[in-house]
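Note that one protein chain is taken out, while the other chains of the complex remain in position.
On to subunit A.
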Amino acid sequence: MSFEAYVHARNAALSRIAYLLTGDHHLAEDLVQQTLMRVVGRWKRVAAAGDPDAYVRRVLYHQHIDWWKRRRGTVEVPQDGEATSAPDPSDAVVHTVAVRRALARLAPRQRAVLVLRYFEDLTEAQTAEILGISVGTVKSQARDGLARLRTFTGDLTQEVAP
């Protein structure tokens, strides 16, 4: 598969993950762009291995964590949802906004674990492999992440706005 064909096919999906990780359209765009630039240098080997998407997603997650570590304490990640969404009177929408806000307050690795486990629907082992951490760490990060969400939002099982 050519690099151009891959980008054409997967840009939208990568952008969705990037948006979930960053919570900001511009940062998500930068994250995707930086990730793809990093991949270019190794594209021939990655494509030859047969599954470039797994590698690209791994780079994307690690790039995001690296960003956060570099900017920690200096940059506050904006939340498009917070800035643009007006409170909706319906309980479901209020709950969705609350969960989104709570997500933004998680550490990047916790957030990445939740995105991989519950958005990409990967197993704990697959999540561990992508993030380069142990399965035990995935379990504890997922458990802690959900616990923090509950702390911020109350009951997570309320009906949510689609």
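Basically, contacts are C-beta pairs under 8 Å (C-beta built on N, C-alpha and C of every residue); 3 or more make two chains touch, one makes a residue touch a chain; residues count from 1.
As a convention for this text, contacts and distances are computed from a predicted model.
S.K.: Can you match the unshown chain of the complex to its UniProt protein name from these: "Putative ATPase", "Transporter substrate-binding domain-containing protein", "WD40 repeat domain-containing protein" or "Indolepyruvate oxidoreductase subunit beta family protein"?
M.R.: For the chain not displayed, UniProt's protein name is "WD40 repeat domain-containing protein".
S.K.: Just name the one of A:Gln63, A:Thr96 or A:Thr127 that touches the chain not displayed here.
M.R.: A:Thr96
S.K.: What does the interface between subunit A and the hidden chain look like in terms of residue numbers?
M.R.: 3-4, 7, 11-12, 14-20, 25, 28-29, 32-33, 36-41, 69-70, 72, 80-81, 96, 99-100, 103, 114-115, 117-119, 121, 146, 149-150, 156-158, 160-162
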